[in-house]
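A single protein chain has been removed from this complex, and every other one stays in its place.
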Amino acid sequence: MKVGLFIPCYVDQFYPNVGVATLQLLEKLGVEVVFPMKQTCCGQPMANGGCEQDSKGVYEHFVDTFAEFDYIVTPSGSCTYHIKKHYDIIEQTPAVQKVRKSVYELVDFIENVLKIEEIPVDFPHKVGLHLSCHGQRGLRQANASEITGVRDGQISKLLRKLKGIELTELDRNDECCGFGGMFCVTEEAVSARMGNDRIADHLRNGTKVLTGGDVSCLMHLEGIVKRQKAPIKVMHIAEILNGNQP
Amino acid sequence: MSSREKILARIATNKPSLTVLPNVPIFEGDNSIERFKTVLESIGGRAIEIATKADCQAAIDTYYSDLKNVSSNIVNASIEINPETPKDILEQVDLAVIQGEIGVAENGTIWVPESNMLNRALPFITQHLVLVLDKNNIVANMHQAYQRLEDVGSYGVFIAGPSKTADIEQALVIGAHGARSMMVLIY
């Protein structure tokens, strides 16, 4: 099994620790991981901004970088969703089709490819899970409250099995954080308000460690936590599963 | 070209290729009187079980003795309503007691065809409404209701509880324009 690690551009630049945790976690789980040095980005930022035509070069570069792998694993539901859903505007060569099929969000890969249901980590903290919309509704990694009242999903399944952990029961289990790519600056007022409200929900219900599957949401939420000096530590799910402590 | 022809031509040009019309199942469900009553009460209505249709009069005497202008073809009426009744008379109706045809347990609604209404405006202009319903005519859901309802006639309404609104701050208020209360007598 040849596994390529994709560390999204903003994770590479601003959250290298998430990349390190992802790599270490996969290695601990017995996966041989290759990190192709010429990788950059999946192209989502431009595409969501209405410039997907400009992204074509980035898409092709991504495919070129990762076509050789059986699986492409990334600590981002959002980038995974973008590659699967929106790489339909470039020619669907065998390489493009293969890449779109082989890309996996980290937790999805752990549970559904590696078939690992439990990770032996102590995490005696009250943890609030932020469901990223692209992971949840895009990749269907978690139930959506529009469809069912049962709150369940891939990340919470793994989290629940950590030793000592307590999961926060939120008032609104799957409301968007308001990051939304360019939305976070073009619609700054609404974006910030949405983020504020998510953090308020976590504070109200006792979250001490806030986690999730997408660094983009977490970057936005952490920005608010820090500005408000709120007593919450933000960690990506890869860091928790890797055994890092807050 | 008339607008009619223009619109039809544009549709013919722009519509996608024909897709299949799905079959709608009838779906199962609870058609009990209890279910019907519970749901009706949750939407602001009230259901009373009576032994026979003849007991309607007693029920009206019990629950609505304070209302003066009663129109009905089932119980004693004090004001006669027909399709030609002028608006100023219709406006005076306090209570209308008329027959409902099909009750739907899932949503507490009752089919009332024009032929049961005495006047098309009556079920809406009356201050209070009582519908009389045969318990054998309660079905589980809307699929079963439309299955029974072969013909909708000239005019007919599914009525579910009293008139209501929540247009002011989502605060539920019963009695917007139509009936202020709605009771179903089930026999």
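Order as written gives the chain letters A and B; numbering starts at 1 within each chain.
Simple rule for what comes next: a contact is a pair of C-beta atoms (placed from the backbone, for glycine too) under 8 Å apart; a residue touches a chain by one contact, two chains touch by 3 or more.
To be clear about the criterion, contacts and distances are computed from a predicted model.
Novice: Name the chain not shown, per its UniProt record: "Lactate utilization protein B", "YCII-related domain-containing protein", "STAS domain-containing protein" or "Phosphate transport system permease protein"?
Specialist: The correct option from "Lactate utilization protein B", "YCII-related domain-containing protein", "STAS domain-containing protein" or "Phosphate transport system permease protein" is "Lactate utilization protein B", the UniProt name of the unshown chain.
Novice: Going by the contact rule already stated, which one of B:Cys56, B:Val75 or B:Ile159 would touch the omitted chain in the full complex?
Specialist: B:Ile159
Novice: To test your reading of the contact rule: which positions on subunit A touch the chain that is missing from view?
Specialist: Touch set of subunit A with respect to the missing chain: 7, 9, 11-20, 23, 35, 37-41, 43, 45-55, 57-58, 60-61, 86, 133-134, 137-138, 144-149, 172, 174-176, 178-197, 219-220, 222-224, 226-227.
Novice: For subunit B, which residues reach the chain that was dropped from this view?
Specialist: Residues of subunit B in touch with the missing chain: 2-4, 6-8, 10-22, 24, 27, 39, 42-43, 83, 87-88, 90-91, 104, 106-109, 114, 119-121, 123-125, 141-143, 145-147, 149, 152-171, 173, 175-179.
In this text, only the chains that are shown with their structure count from here on.
Novice: In whole angstrom, what separates the CA-based centres of subunit A and subunit B?
Specialist: That pair's centroid distance is 51 Å.
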